[in-house]
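Let me begin by presenting the structure, written as structure tokens, before commenting on it.
Missing here is one protein chain; the remaining ones are kept as they sit in the complex.
Every chain is named by a letter (A, B and C) in the order it is written, and numbering of its residues begins at 1.
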Amino acid sequence: MSIFSEVGPIKYEGPESTNPLAYKVYDKDRVVLGKKLGEWLRLTVAYWHSFSSFGSDMFGGGTWNRPWSGHVTQELAAARADAAFDFFTRLGTPYFAFHDADVIADAATIGEHIDNLKKMEEIFQKKMSQTGVKLLWGTANAFSHPRYAAGAATNPDPEVFAYAAAQVRAAIETTHRLGGENYVLWGGREGYDTLLNTNLKKELEHFGAFLKMVVEHKHKIGFKGTILIEPKPFEPTKHQYDRDTATVFGFLQKNGLEKEVKVNIEVNHATLANLDFEHEVEMAYALGIMGSLDINRGDPRSGWDTDQFPNNSQDLSVAFLPILEHGGLGTGGCNFDAKLRRQSVDVNDLYAAHVAGIDTLARAVLSAEAIIKDKRLADAKAARYAGWEAGLGKDIEAGKYTLDTLADHAIKANLNPAPKSGKQEILESIVSQCQKV
Amino acid sequence: MSIFSEVGPIKYEGPESTNPLAYKVYDKDRVVLGKKLGEWLRLTVAYWHSFSSFGSDMFGGGTWNRPWSGHVTQELAAARADAAFDFFTRLGTPYFAFHDADVIADAATIGEHIDNLKKMEEIFQKKMSQTGVKLLWGTANAFSHPRYAAGAATNPDPEVFAYAAAQVRAAIETTHRLGGENYVLWGGREGYDTLLNTNLKKELEHFGAFLKMVVEHKHKIGFKGTILIEPKPFEPTKHQYDRDTATVFGFLQKNGLEKEVKVNIEVNHATLANLDFEHEVEMAYALGIMGSLDINRGDPRSGWDTDQFPNNSQDLSVAFLPILEHGGLGTGGCNFDAKLRRQSVDVNDLYAAHVAGIDTLARAVLSAEAIIKDKRLADAKAARYAGWEAGLGKDIEAGKYTLDTLADHAIKANLNPAPKSGKQEILESIVSQCQKV
Amino acid sequence: MSIFSEVGPIKYEGPESTNPLAYKVYDKDRVVLGKKLGEWLRLTVAYWHSFSSFGSDMFGGGTWNRPWSGHVTQELAAARADAAFDFFTRLGTPYFAFHDADVIADAATIGEHIDNLKKMEEIFQKKMSQTGVKLLWGTANAFSHPRYAAGAATNPDPEVFAYAAAQVRAAIETTHRLGGENYVLWGGREGYDTLLNTNLKKELEHFGAFLKMVVEHKHKIGFKGTILIEPKPFEPTKHQYDRDTATVFGFLQKNGLEKEVKVNIEVNHATLANLDFEHEVEMAYALGIMGSLDINRGDPRSGWDTDQFPNNSQDLSVAFLPILEHGGLGTGGCNFDAKLRRQSVDVNDLYAAHVAGIDTLARAVLSAEAIIKDKRLADAKAARYAGWEAGLGKDIEAGKYTLDTLADHAIKANLNPAPKSGKQEILESIVSQCQKV
Partner (left out) sequence: MSIFSEVGPIKYEGPESTNPLAYKVYDKDRVVLGKKLGEWLRLTVAYWHSFSSFGSDMFGGGTWNRPWSGHVTQELAAARADAAFDFFTRLGTPYFAFHDADVIADAATIGEHIDNLKKMEEIFQKKMSQTGVKLLWGTANAFSHPRYAAGAATNPDPEVFAYAAAQVRAAIETTHRLGGENYVLWGGREGYDTLLNTNLKKELEHFGAFLKMVVEHKHKIGFKGTILIEPKPFEPTKHQYDRDTATVFGFLQKNGLEKEVKVNIEVNHATLANLDFEHEVEMAYALGIMGSLDINRGDPRSGWDTDQFPNNSQDLSVAFLPILEHGGLGTGGCNFDAKLRRQSVDVNDLYAAHVAGIDTLARAVLSAEAIIKDKRLADAKAARYAGWEAGLGKDIEAGKYTLDTLADHAIKANLNPAPKSGKQEILESIVSQCQKV
């Protein structure tokens, strides 16, 4: 019995239902472009926001009444795990994700931390086997404790680097043993507060060295999952090195890791980087580093990480277009890195928020499917680039021209290409028209 | 015959149509909460963006091929009017709106300007009577000419103030004679570029004096339309005095004009002010100054006025909730202060963009209707404030308490009110569920 | 003995000193335009950031080692007051400011809260009389406790409104008895998280009613200080009603309070509202509601309230121009509503940060003095508006024209005013040249 035992299991009731605790769109077995909706989405609940935070913000304390808040003993940690798995199974989502620090009992030393993580690993193993819930990814929280105030791998103090190594080794090994499909590194404080006290070059080198160690260890222990970096431009630090997908890609190349590491893209982090979420997804596919999604939303007017549940399926549908076109998220999934609003103090709010978010995602996938089946968007794009399929364009792509020979050709042919309509408004209207609700 | 003669008239073809030049949602006679859709929306085409601009931006010249670009003679001005009314009637929208400078032939002096405006007024009169197209509002462009580089009513040079008076008198009188339902003042450069050369207090006083003159003149000539101010926080100036609805309200009160002047709210201007469009609408109703809408959208990542056509009906539906609840826009309407993207060089793009925008609005209204009929949102709000309908809340509202007596009551009753769920996620999901496509 | 006893008193050592714990610029008795530097600045330490917070952020716990963190007993509250006054006197600043909640022992009920505040009032009274430190302002924290999650005066629950009334009455009366020169209302959660659950009009009315009660009570008890509202656009809520100075002014007028209430302008809040700090200061003077300053800074790239200590005197010098021109801040002062960076874990950092901030302010005042004495800026401004001192401009200001007569004049005189240089670059260079370091 947990505080989440009074609800569920959540069922699919169809579009006419007005029950906030039922799915109206998410029918997990519905087939979309040859694959089940549930398999496209690989829905994941985030332990951190949903079980280990309590509704505090920078101007006030926690408002949600959770029995395991405060100092976490092993007993409370176990009770929280009971509640979490109770919630997962009643919600009907197949995956969860965790940071080490949000699942274990509070620890005073690195040794105790590792012991507590082992204890929780055993509990998780049992619960996962009982419920069938799987682990999308694990990670180490190397940013909350005061020792990480100046970063973990980029800390000026090598002892912090070493401490983080111990913590990450434990976390990745636990993730491996629990069958986790990915291991995530969110560089929560890998960045700086001021350049005045920062050796940027050295910190970037240390960050690269740490990541190489993690990749080497992954192969050593035979972990087959994907290593993921999660881009974010700032907050809590003034500048975080993993700014966005393109920046991470440059960093990976610099360290020879672009085949080894992918990105975990968060909607709200894209917003903070002043990038559309769909841009980050397209860019990740273009660069070959698409990994997984933290599927939340930011407030378009607020300048900090609000981590709200998604609610606008049209916005998301354009990000799901490339996902459907590329056959899905691979080892990745849709992780609800989203937190209740501070005022959402009812136990039911946590269910309702996830249900609403999941239905939003289902709508986005169905709308993307409709756009793909409609074909007008893909046809317009193909027509726009048709010049590269033959003649001049094909020859340029094939490397048959130098600047010299191409310039000569332009002059000789007296080229004078006229602008062609980009049809943006028409294409936007097709997206609108294909929305499913 | 104009360049717009090959298309239309645009018809309603229903949701399954894939014709970009047909309405899929906008059935103007469809009854929504007792009023026709067309009457809720009062659709308006903006002369400025659609007929007097050519696709230039700060980094490049015009791309749209319009026969009347360049120096505008009376002949070209007339040809442009032919094309504009051709477009209005083929699109099937009932209103247009204009700035003086974008309809008349180029003028060298204030006298010539007034003469040219008279000539165009005659042409408009004839065309309006022939087509039935009506004038939502007129305005004077008192910001583009170099003389207005430092503002019009707030210019440090009183001669510019006087020049603007002459221009505005002509524009409001023409608007009056054409049966315009509103007269708009957009303070394009009423603001400053730097405080170092600005007497802010004096400029605000001059601005107030000018507005009082306009209101006095309106009554003198018997114009029954609404005077509107259009808030915008910045661009082209660094700071514009008409920042947002609440700021305008303060300015109106300061000048005793809060019963005389209302606001013309633009979506993109709200975005630039870092305010949700629905906030501006709610605020205008709360303050009693709701006037009309410039219905476009900005890019949420760009920091300038992109004036795009609306395409996300869910975002707009929440702004239409108060509009439907208040019985509509009164003398206002939905003016497409939106411009084609620079690459949208086809003549058809202008039709398709308006059609898409209109269907987006229609979807927004239908979705707002669904939310209202669903009742859950209104019920939740009523329940949340129920404490003010009786007892303590009612007595406070009735002024029965002072700080002293209320404080005494709180202490005596040992009040300890617990937070109640704001149910934000549940309410957001109701909005999503009620969307119509 | 407190943790702050090892430093100070901080002395003025002059510009060549490299001692981080000495003033290089702030010579409090130096005369600037006829008044002492210390009297222009009226420096104030904020109890909240400097003694009642501990270096936590949204991603990690406290890093500063303060003996009174955690649950605050009466004993710890007293120890904290000892440390605070130790710090004030060693730093040599004449004022402090406080929220009720950050000075008192933790309380479970409203009655206990009031008792604890009375106890602290006695302690403060004694310490103030011993040290000569004065109270710039007091306030009530009506936003941190979960009961205020949905606001205080704008809470949907009238019992919260009543609770806040009791808390504010106690705070303003304590402030009065301590000789506070102002009483501040920061509407920390007077706003909304979503319009979907908000009756905006009703909340604004309740907010106005509350403010009227406070003003009425102020007069009743004979408090001669100034009531201040502190504008902020958002954070923690999505939208705060006290957005900026102009918005607050509109609200005050609406409630007939524009002669009763002034603004406490915070630099970082101006930044969040996308307004220059100097704009807010100029606007407050123009509207007659200049009250006091929360003198910190935001990071220009971050979208949240970073509350950093000021460090750029050139930026501040232009805001001090109108302050010097208007004869100073009246009952207001410069309150360091600024917090140490989370990594600044040394006790000395708190001293050094204040010293640096104070020297920055001193530089800003000396630079503003230099600009005023230089006269070029004022002369340029006077010349720019000279047209309003006689002839047409004077007659317009005197109300001698209507729109009609002014338009007739413009046409008859065939006015064609040419743009005149705004000289922005030249004026900016004068500001740069007048900087003092």
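One rule holds for everything that comes next: contacts are C-beta pairs under 8 Å (C-beta built on N, C-alpha and C of every residue); 3 or more make two chains touch, one makes a residue touch a chain.
Nothing here was measured: the structure is a model prediction, and the numbers come from that model.
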Checklist entry - Which listed residue, B:Lys127, B:His217, B:Arg297 or B:Arg341, touches the chain dropped from view? => result B:Arg341
Checklist outcome for this item: Out of B:Phe143, B:Phe161, B:Phe223 or B:Phe336, only one touches the absent chain, namely B:Phe143
Next on the checklist: Suppose we count only contacts with the excluded chain; which residues of subunit A make the list?
Outcome noted: 109-111, 114, 146-147, 149-150, 156-163, 165-166, 168-170, 193-202, 204-206, 209, 213-214, 216-217, 220, 233, 239, 243-244, 246-247, 249-251, 253-254, 273-276, 278-279, 282-283, 285-287, 318, 377, 380-381, 384-385, 387-388, 391-393, 396-397, 399, 401-404, 406-411, 414-420, 422-424, 427-428, 431
Next on the checklist: Even though one chain is hidden, which residues of subunit C still touch it in the full complex?
Outcome noted: 15, 18, 20, 24, 63, 274-276, 300-301, 309, 311-315, 340-341, 343-346, 349, 352-353, 355-357, 359-360, 363, 374, 376, 419-426, 428-429, 431-433, 435-437
Checklist entry - Of the residues in subunit B, which ones touch the absent chain? => result 55, 57-63, 143-146, 148-150, 188-189, 193-194, 234-236, 238, 272, 299, 301-305, 341-343, 345
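By definition in this document, only the chains that are shown with their structure count from here on.
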Item to check | Interface numbering overlap (same over half, different under half) for subunit B and subunit C | outcome: same
Checklist entry - Which angle of rotation, from 0 to 180°, maps the CA atoms of subunit A onto the equivalent atoms of subunit C, to the nearest 5? => result 180
Checklist entry - So what's the Cα centroid distance for subunit A and subunit C, whole Å? => result 40
Checklist entry - In whole angstrom, how far does the Cα centroid of subunit B sit from the Cα centroid of subunit C? => result 35
Next on the checklist: Give me the residue numbers in subunit B that touch at least two other chains, ranges are fine.
Outcome noted: 274-276, 419-420, 422-424, 428, 431
